[in-house]
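Once you've had a glance at the structure underneath, I'll fire off some questions.
Showing just some of the chains, left in place.
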Amino acid sequence: MRIAALRGRETFEVEEAPVPSIRPDEVLVRVAVSGVCASELEPWLTGPPAGEVRYPGHEVSGVVAEIGAEVTAPAVGDRVGVWVTERGFAEYVAVPAAYCFPAGDGPLDEALAEPIACSVNAVEAAGARLGDDVVVIGAGFMGNLVQRLAALRGPRHLIVADTRADALERAARLGATRTVDVTKESLPDIVRSLTGGLGADITFECTGTQGALTMCGDTTRMSGTIALVGFHQGADRTIPLAYWNWMAFTIVNAHFRDLAVIMRGMSAGMRLLAGGVLSMDGLVSHRFPLEEINAAFATLREKPDGFVKAVVTFPDV
Amino acid sequence: MRIAALRGRETFEVEEAPVPSIRPDEVLVRVAVSGVCASELEPWLTGPPAGEVRYPGHEVSGVVAEIGAEVTAPAVGDRVGVWVTERGFAEYVAVPAAYCFPAGDGPLDEALAEPIACSVNAVEAAGARLGDDVVVIGAGFMGNLVQRLAALRGPRHLIVADTRADALERAARLGATRTVDVTKESLPDIVRSLTGGLGADITFECTGTQGALTMCGDTTRMSGTIALVGFHQGADRTIPLAYWNWMAFTIVNAHFRDLAVIMRGMSAGMRLLAGGVLSMDGLVSHRFPLEEINAAFATLREKPDGFVKAVVTFPDV
């Protein structure tokens, strides 16, 4: 089979590898889509250490091609979203049956189980309650997902902020009750005016930038919650912690390493997607065959107008 | 002012009483609507002990007529849902400003803050999570409210059961993904078939009857949640507790006496209603003037076809 190996700066090479063998409790999945995650951009830009090779790829869905001797579900032919931690930019992955979740009948090339699971867990961890006023800073792929899932939790206001007109238009189409172009308007002012001066119950930070992080402190009410969904790579971040202490903010780190939590998010996310409750419509904007995987990553780096999410697809699945 | 006094079996008498005086932290509310609660039916049927009198009425909304010296909000003329524990079948109630919540611009005669608060708290206490499969047994007023609020929490299946065709039609209009007439179909069978044999994550018992209570054990998955919303008046209830133990059900008693919890439910409920997220459309089926309050209670007792909720209204407010 073919698999993409990261061998240098901005350099995947597609090479041949044996189809993985499976253990008795595993299944072999023919990959339909493998999403390009923002957290993988930096490793692609810098490349692995000299002489080393990496096999990234962890946002995978596909069709079960073979099952281990002890597997009772899923069955061959089932369409599944799966949890793997690497080697996902390949034609096949081996994965424990317990890490496969029914993907329903919709388009597989949007059934990105892992980022959906992260977003489900982010919204649950933030503890969104009925009638809450919610702010989402960042209307990229993760911000859009968080917005859609937060909308399913019964908010009153759902305010989405970004700097990009196309992203805000998309957020509005997805149901934001108010969108804010932070290059033109003051997000804290708007939030205060919509919430009787209090601020939002929850602010989701979905950009991974210092500026958005700082802004969370100005949009969230006393005793409210700031949920850190963006991955804050690069330099250390600065926080006006005396003020955050004073405001009694709850700070939720919406990154998860506990397997039971991840599996719960996978299960819930795939139930929502397969059940037609969550739509991914419009969130996968750029598709590339495996041979063009470097172009997929370059597109993520450049974020052209209309960009939301790049994926590698295997169209024959 | 006029107030309804319960003085005998099935006997309210409307009498004159002074308009209540208010303390510095209270407001005087001109009552627009006062709902007839199912928990008040039994006291009406039996009447108070001989020689005693009762002044029930706790589902009240109206317009602020006067405010105490220390009150900064609400203001005179504000439309509010309020929390009182008695004396609500009257033209005026005195209520602490802290127990008043903005009712928005919709029809006041549906803005029944207290049962909405109970239902909000029931759904929150049951811990509904994204993608859950939810069963609601009982499609009366409380069941309808619970259904609508559970729908706001992102369920996959939302299955509603009752014995009355009109109630099930209403549940379907309100968005149930499946309705079940338990006189014709097996609810447990249907739940199992929709949930891959597992059972529901949450079953809300909204009837207050032994039969529905027992059925909860057959519709809920292992380690799932049974939420007791109905008020189980009358005889003791029987529970197959060995089986419930074995199934590791979480049992949520969705009745609340903690003031902070009640206030949280009031606030969230009125935010949802005033914000247009929760609609009460169609849930108040029968309206009576104060002079016909005994007819209002008789209607609750008889539950004519199409009955959902009886209220006493003061149309001039």
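Chains here go by letter, A and B, matching the order in which they are written, and residues are numbered from 1 within each.
Operating definition for what follows: a residue touches a chain if its C-beta (ideal position, glycine included) is under 8 Å from a C-beta of that chain, and two chains touch if they have at least 3 such contacts.
Predicted, not measured: the structure shown is a model, and the values here were computed from it.
Identical protein chains form the entire complex, numbering 4 copies in the structure file, with 2 of these shown.
FYI, only the chains that are shown with their structure count from here on.
Rotation angle relating subunit A to subunit B: 180°, from a CA superposition, given to the nearest 5.
Chain geometry summary: the mean Cα position of subunit A and that of subunit B are 39 Å apart. Remark: subunit A residues 120, 123-124, 129-132, 149, 152-157, 267-269, 271-272, 275, 277 touch subunit B in the complex.
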